[in-house]
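Missing here is one protein chain; the remaining ones are kept as they sit in the complex.
The chains carry the letters A, B and C, assigned in the order they are written, with residues numbered from 1 in each.
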Amino acid sequence: MDNTHPRLRELKYTLYRIFRNPSAIIGFTLLVFFIGVAVLAPVLAPPKYAHNPYQMPHKGFSPTPKPPSEKAIFGTTSGQYDIYYGVVWGTRTAFKIGLFVVVISGLFGVGLGAVSGYYGGWLDEALMRVTDIMWAIPTLVLAMAIVVAFGRGLDKVMIALALIQWRWYVRVIRSEILTLRDQDFVQAARVMGVSDFKIIRRHILPNAIYPVLIMASMDMGSMVITASFMSFVGLGSPKGYADWGQMVALARNYIVGPPDDPLRFWYTIAIPGACIILFVLAWNLIGDALRDAFDPKLRRR
Amino acid sequence: MTPLIRTENLVTNFYTYEGVVRALNGVSLVVDHGTTFGLVGESGCGKSVAVRSMMRIIQEPGRVEGGRVVAFFDPRDKRRGIDLLQQSEAYMEHLRGDQISMIFQEPNAALNPIMSIGDQVAESFLFHKKKEMAAAVLAAMDRENGRPPWPLGAFQRALYARTAVSPRDPLVALTGRLPLVRRWQMRLRREALRRSVEIIGKLGIPNPEAVARLYPHNLSGGMKQRIVIAIALACSPLLLIADEATSNLDVTIQAQILDLLRHLKETEIASILLITHDLGVVAETCDRVGVMYAGNLCEVANVTDLFNAPRHPYTRALLEAVPRLHQDGPLRSIEGAVPNLVNPPAGCRFHPRCPEARAICRKHFPETVHLGGDHSVACYLYTDRPRGEGAA
Amino acid sequence: MLTYILRRFFFLTFVLFGVSVLLFGILMTFSPERRAAAYVTTPQQAKDIPRIIQQFGLDDPFYVQYVRWIKEVSRGNMGWSLVAARPVGEAFWRYFPITLEMNLYAAPIVIFLGIWLGSVSGIHRDSWIDHSTRIFAIIGWSLPTFLFALVLLMVFYGYFQMFSPGVLSDALAMSIIDHPDQYTAYTGMLTIDGLLNGRLDIALDALHHLVLPILTYVIVVVALNMRVMRSGIIEELSKDYVLTARAKGADRRTIHYRHARRNALLPVVTVAGQLVAMSMEGSIAVEVVYNRQGIGWWLAESATQLDMPVLMCICLFMGVVFVVTNLTIDILYAYIDPRIRLN
Partner (left out) sequence: MSTLLQLRGLQKHYPVRGGVFRHQVASVKALDGIDLDIHRGECLGLVGESGCGKTTTGKAIIRLHRPTGGKIIYHRGNGGAPVDIAGLPASALKRERIRGRLQMVFQDPTTSLNPRMLVKNIIAEPLREQSSMGSRELETRILELLSMVGLTKDHYLRYPHEFSGGQRQRIAVARAIATHPEFLVLDEPTSALDVSVQAQILNLLHTLREKLELTYLFVTHHLLVVKYISNRLAVMYLGKVVEIASTAVLFNRARHPYTHALLSGIPIPDTGRRSRRILLQGDVPSPLNPPTGCRFHTRCPFVIDRCRAEEPVLKTFSDGHRVACHRRDEMERLVRDRFGR
């Protein structure tokens, strides 16, 4: 056995398991690409309005999209917004949406689920009834209701989604904890007089966190889908904001071109659309690979 | 003694992510007609794999990769052996449950949770006794009314008649699958259920009709194990394989089941192949014993010889490691642990833990030598030849 | 068993109550003035906002308003829809059949296709068929419904000129509107009404317009069902009772279909609730893109016009659907699984 630190060895082993799966390689490659684009956005597409880089620059107001040219390599969309600029800065928007929703709802849901699953009793009962109520309405519909009540805007959409999505994490972590709670090593810790807080932190969460990670990875994608649909129907980002959903909305009236050239405006939808799909695909592939890698049945014997 | 089933150099490997698990490393054993053969060893030594390979029910990612399993199941010519590994899957399906059957370790998992007990036992009859049952149904139909009164009845009768001739008749198979039409088999099912109630009752379960209607979760562990035995016994097999059949049961229930097995051995089945890690069970029920270690059969002997004069160092150590009823002095323990079969030790797989290991033990696996009195052992204490050299 | 159903029933009424309080809570974040605007149907009334607030007690305490609202809702009065320009209740019954029709056609496809693909890929694990269904599933899972619908529209309608959006072609729609005496809306679902009225052309045209929506929807939704079925089959096939069945002499067919699949269906039944939620979300995107005037389209339109009563109505409706589905699932589950049925 090699002499590296055991934690390092574990990490290596985990990574080996993850990357044994081709879907993980594709997923992470895509993700690295998107991260690169997001980080380098100011270099790749220098903002025209320094105070608000997310505002897409536009030349003129003509409603007809223009095809890719030297000035705009991906063409322009309706209203002459530059597609290239929008796609680049839209990557940042996508990360912003995903990370915000997943981090907030994940932390909230995991905390709540851990406490309620570990202690059980009336607290758990009450919390479960509240989540039951939350479960009764589909995410998108509830998000729409909340956004209508709070007002439009991308920030409102993000808040609304975070307010809804925690229910998933509560459910996932709770079911994990219910099985872990009666495991012998948790009982052993209790015999040693370890406090409940430390038991949750040291024994339960590290063993329950993988399903949450898988969930979070899948959520990064699905939240971006939901948010872009909200933008598409006009509840999300305002016009001209660098957001993929918004750009698809701008393309909506041009999906069918003139009769002689029906696919003339393909770039207006294909480019932002491909961004959304690849972004979501990246996270889903990663989630899928994690699911395989962390499957307790397939892990070591 | 005539052999009933014999394995020759059986090799089974499991292709896992961690590597190739060499679970069976050339196992040769013989189960004779009318005996109880015990296969003992610690967990992971390959005893379950051995019997599953014999029945060809190794699950993914395992593969039987070498050797022969010769079965002498022909009632007319007991010398005529058939290599099961060469037969088609259909042949094996026909054989399993009819001539060889198996009971499993965990009665809670061995039964389908959403199928009634009666149906699960009845399946055995439906797989193997369709012909006889169809004939019985036909006879009953003829008794009830001389001639079938309506066309559907005539159709039904015709189908039963065809089943009684050949249960694999294409028309029977087709009509047995079509929705609604397949209801013609109702009487066959009822007949199978009647037989299952009978066999359940025979195993000493009170009120078998009611039990047949229950589901596995309604029964206690001991009862479930009886049902599993009923399934295995349904078609009166020649060989019953009991894979740790009593290990997960309580002492008093285990006593009941062992008693039942002993009784069945005298009345119903020819031979039992009993797999266990409990030397006590072996001593009490078996005639011959094989000791396995890390995928190898190290010693085979009659039960009294094995307990009184063990030859292989592993057998000796094992016998000294279990507490006896009249134990005086401390238990001898075997140092070290069972090796990982992905990367087994070269040579004799026991050599790292063997107190009598020699240089040659580290290099080659020893040949199996026959000492007197049906006692065979694979150890360099008794031979100088490694396996593969000079073997006839 | 009866206790079990009663207990479920009790919880579900509780959930419905909770949903209504939640929704009303969201509604109450509006100022009284904005809520008063919902009662305005004519320009004259717009001047009398304070009077409306007074009249309808819009600044009363929460619970007073809640009880009043529930009373109204239970009487069928859900408010006024700006988008439909008629009372919400009335508009609902106009839009609902369109959505229902699509779901009625799509649901069996989703269910059977999902179960079939899932079992095939689970049974032939790690074969090419398994890999391709898995790739199909993960791509279906990653496709945003609205985007996929747009692309289909672009390709089929734009390029092949095959399936036009809307619920009916213009000429047919005209003929219906022009002659209400020749056509009676029995169910509101065009394919069924067409047949009932003896107008095969309407039924066929409506079906023609359903092709793309159903295709979109099935591809996006079927992935969930498939994945659950696949992992269910794989799990069941690794269980000991499968080994018992093999040891009895069961053939592959019997093991796969009589033993493993029936057990693997149990987890599929439990995700049915999630499927219903997904199909509702799917309806919104599909109807918006294909311009089908159903509940989903109405919801999206109302949301952009801040038409709160409609959102409330639809949320409440979906809550009811979800609750009823879950009750059905629970009963169904108890029926399939003897472990629950007999306890």
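Everything that follows uses one rule, which is that a residue touches a chain if its C-beta (ideal position, glycine included) is under 8 Å from a C-beta of that chain, and two chains touch if they have at least 3 such contacts.
These numbers were taken from a predicted model, which means no experiment stands behind them.
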item: Left-out chain, listing which of the shown chains it touches; value: A, B, C
item: Residue of B:Gly280, B:Pro355 or B:Gly373 touching the missing chain in the full complex; value: B:Gly280
item: Residue in contact with the excluded chain [from B:Ala158, B:Ala255 or B:Val342]; value: B:Ala255
item: Hidden-chain contact residue, picked from the options B:Ala135, B:Leu214, B:Leu319 or B:Val369; value: B:Leu319
item: For chain B, the residues touching the chain missing from this view; value: 42-43, 220, 222-223, 250-256, 258-259, 277-284, 303-304, 307-308, 317-319, 321-325, 327, 330-335, 337-338
item: Residues of chain C in contact with the chain not shown; value: 3, 6-7, 10
item: Residues of chain A in contact with the chain not shown; value: 1, 5-7, 10, 183-185, 187-194, 202-203, 206-207, 300
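Quick note on the criterion: only the chains that are shown with their structure count from here on.
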item: Chain B and chain A - chains in contact with each; value: C
item: Top chain pair, ranked by how many C-beta pairs fall in contact; value: A-C
item: Chain whose Cα centroid lies at the greatest distance from that of chain A; value: B
item: Centre distance in Å when chain B and chain C are each reduced to the mean of their C-alpha atoms; value: 51
item: CA centroid of chain A to CA centroid of chain C, Å; value: 24
item: Overlap residues in chain C, where contacts from two or more other chains coincide; value: 238
item: Chain C-facing residues of chain B, complex; value: 55, 57, 59-60, 90, 93-98, 101-102, 104, 106, 109-116, 123-124, 127-128, 215, 217-218, 228, 231-232, 234
item: Chain C to chain A touching residues, read off their complex; value: 11, 14-16, 18-19, 22-23, 26-27, 29-30, 138-139, 141-147, 150-151, 153-154, 157-159, 161, 238, 273, 277-278, 280-281, 284-285, 288, 299-300, 303-304, 306, 308, 311-312, 314-315, 318-319, 322-323
item: Complex interface listing, chain C residues touching chain B; value: 125, 238-241, 243-251, 254, 259, 262-263, 266, 336-339, 342
